[in-house]
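Just one protein chain is left out here, and the rest sit where they should.
Right after this comes chain A.
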Amino acid sequence: MEVRDANAAMLSNYEVYQLLTDLKEKRKEMVKNKHSTGQQNLNTIMYETLKYLSKTPCAHQNPDTVKKFLTSMLPHKLTKAEKLQLLNHRPQTAVEIQLMVEESEERLTEEQIDELIQKVTDVLPGDPQKEADASADPEMETDQ
């Protein structure tokens, strides 16, 4: 076996989540005798990875929101790695943004950081359950 390119492309959590969900559907259809012993590793890794990813913001994303998000990030001049982290984590606080964006104090003013948080919250869908709980509880609403 030969590795031609160990870093051909970066994948967002959403793309991997989509791939694994499609693969799971396909395998369910081929139920017959595909539950052979050799596929146990694939089953394990698929199950664990889906379990992990379903608890991250990527489970609520779709191709349109991802495209919209990347377009809205254009004016901020972020690197690919930074945009990927914002997409995967959906940060809600300035502290998180500072972790993911290198040298954020020099590159972004406080207003720009707030703008980023606002864009991330608006464009990327969050967990509908959590947001329903948050809006139902008036004490948790933060003043902008």
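Everything that follows uses one rule, which is that a contact is a pair of C-beta atoms (placed from the backbone, for glycine too) under 8 Å apart; a residue touches a chain by one contact, two chains touch by 3 or more; residues count from 1.
In the analysis below, contacts and distances are computed from a predicted model.
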### Query
One chain of this complex is not shown here; going by its UniProt record, which of these names is it: "Transcription factor tga4", "DNA-directed RNA polymerase subunit", "Potassium voltage-gated channel subfamily B member 1" or "SUMO1 activating enzyme subunit 1"?
"DNA-directed RNA polymerase subunit"
### Query
Residues of chain A in contact with the chain that isn't shown?
1-13, 15-16, 19-20, 23, 34, 38-39, 41-42, 44-46, 48-49, 51-52, 56, 81, 85, 88-89, 93, 95-96, 98-100, 102
